[in-house]
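The complex appears here minus one protein chain, its other protein chains still in place.
All chains are identified by letter, namely A and B, in their written order; residue positions are counted from 1 within each chain.
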Amino acid sequence: MPVDPVLLLDALAQALTLFLVASGLAVTFGLVGVINLAHGELLLAGAYTALAVERAGLGYWAGLALAPLVVGLLGFLLDLLVIRRLRERPLDTLLATWAAALVVRQTVVALFGPASHTIQPPIPGSVVLLGAPYPVHRLLVMGLALLVAALLAWLLFATRLGLMIRGAIADRTLAAVSGLAVRRLEALAFAFGAGLAGLAGAATAPLLSVDPQMGLGFLLPAFLAVLVAPGGGPAGTAIGAALVGGGESLVAAFASPVLAQLAVLAGAVVLLRRVAGRRAGRER
Amino acid sequence: MLEVRGLVAGYRPGAPVLAGVDLELASGRVLAVMGRNGAGKSTLLKAITGLARREAGTVRLDGRGIENRPTEWIVRAGIGLVPQGRGVFPGLTVEENLRLGGLGHRRPLPPAALYTRFPVLAERRDRDAASLSGGEQRQLAIARALAGNPRFLLLDEPSEGIQPSLVEELGATLAALVAADGLGVLLVEQNLDLAARLADECLVLEDGRVVDRLPGPVLADEPARIERHLGL
Partner (left out) sequence: MSREPLLPALLFWAALALLPLAAPSWLTGQLAQHLCYGLLAMSLAYLWGQGGLLSFCQALFFGVGAYAYALVGLGKLPLLPASPLLGLGLALLLPTLLALALGLLLVTARVPTGPAWAVLTLVLGVIGERLAVASPFLGGSNGLAGLPPLALPLPGGAFELLDPVPTFLVLLGVTAAVQLGLALKIASPAGSLLRAVREDALRAAHLGIDPVAVRLRAFALAAALAGLGGGLFAAQFGFVAPPLLGLGLSTEALVWVAVGGRGSPLAALAGALLVKTVEGLLGEWLGAGWPLALGLLLLLVVLLFPQGVFGGLLARLARPVRP
């Protein structure tokens, strides 16, 4: 069967979009050790920030620039008011972030209504790529994801801050014993991860229908991507995102979207079992 | 001068491990802390550096109370800690470990200065710290703590699990640090030979209390006096 090159491009786009969402999650999971079930809602908040800014007449680009800042602040508050207080109770952190997700989602419903909205892409239209027209904004999002990947790699491996973050991920107590203000570092990382989710939300908003459920749709694939990622760095996250996002998009093209989601979820459960087993073995 | 007075500390409220410990440590001196497992030796080091839960008592550095400060503040004020176990950042290179040890500090020692004291680390500088041998990891752990240029070094069983010839070498390195840089060392140690070689004075802990204070030479001359306490 000849494979349509556009199909591969779609799978790549899906994987890169997922990477954008998952990279923020990976930062908070790696450093703070918290599975933040409100991460999907941070993305939602980013998309609605873009919507609100556009409605205010400031245009899409202002929204794209503002979303990471607004959502970063939201993440900072989430860390300060919720996650920090539950450090000794990891299961309760899950529950509390799930509750926070509900609060954010329902606040969005209260402010913008339950219906879906559309945001026009800033550069409409398509370019011909591999012999077929391809939407420009989708290419922009792919470029942004690559940019974020490069930025993350630079930040983690070429700066003092990155060294501190890698140290705190490797051993939190030893980092404090080395004179690092670990709590401040974690707050910064959490806000940064949230900002990335906000950026992802604003960037992908013109490709999707913006509705209150869109966060949940991204949360699970992003989680699976992070949990099955080999290693904690951006490279691992990219592999996880490629497996989950690319796989889903390819199965969806050959079978049906529902089946694709099921297949990917089932595959991830199997992968997760192995990863979880490996982690448990290491902790022992 | 590092002074500890009436220190009561532990991990859970109402269940203190230390039941009131006093000690003082001057620059250029080595104070050994000995005792059986569970006597509270490690907890003492953790309580001084803010890692254990303090319920009462004071810790003063040059007359200034530091007992309510967070760990990173205490470390930056000049108290280095080499925790029990491997004490290195796995996944980071040797050089990154050493840089990280100095990052939060005002006058860190550059890795180059540390390599002169620990030459084997220079050869391994680009290796993952987790891939080093046990003895090398121990040297890296100490070098990492020294990177912050501390005035007092708290060492938790540095000889544990490494071979005797390396313990010998470690003793020589520590002795040189104390003699040359005027470092004050608080040494928790089960290895009587190493403690006897370095210590100016020795505290014996039992059930979270100081039950005996012996001058250093006693360790070497009359080991029976200390072995009685350790149940050897």
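Everything below uses one rule, namely that a residue touches a chain if its C-beta (ideal position, glycine included) is under 8 Å from a C-beta of that chain, and two chains touch if they have at least 3 such contacts.
Keep in mind it's a predicted model, so treat the numbers as computed, not measured.
Asks: Which chains here would be touched by the one that got left out?
Replies: A
Asks: Among A:Leu94, A:Leu208 or A:Ala235, which residue is in touch with the absent chain?
Replies: The missing chain is touched by A:Leu94.
Asks: If the hidden chain were put back, which of A:Ala110, A:Val127 or A:Leu151 would touch it?
Replies: Selected residue, touching the omitted chain: A:Ala110.
Asks: Applying the definition given at the start, please give the residues of chain A touching the unseen chain.
Replies: So the residues of chain A touching the missing chain come out as 35, 37, 82, 85-86, 89-92, 94-96, 98-103, 105-107, 109-110, 114, 216, 220, 223-224, 227, 258, 261-262, 265-266, 268-269, 272-273, 275-277, 279-281, 283-284.
Following the convention adopted for this analysis, only the chains that are shown with their structure count from here on.
Asks: Please tell me the distance, in whole Å, between the geometric centres of chain A and chain B computed from their C-alpha atoms.
Replies: Here the centre of chain B sits 42 Å away from the centre of chain A.
Asks: In their complex, what parts of chain B are in touch with chain A?
Replies: Against chain A, the touching part of chain B is residues 49, 51, 70-72, 75-76, 81, 83, 87-92, 96, 99-101, 103-105, 144-145, 147-148.
Asks: Under the touch definition given earlier, write down the residues of chain A that touch chain B in their complex.
Replies: Counting only chain A, the residues touching chain B are 160, 163-164, 166-167, 170-171, 173-183.
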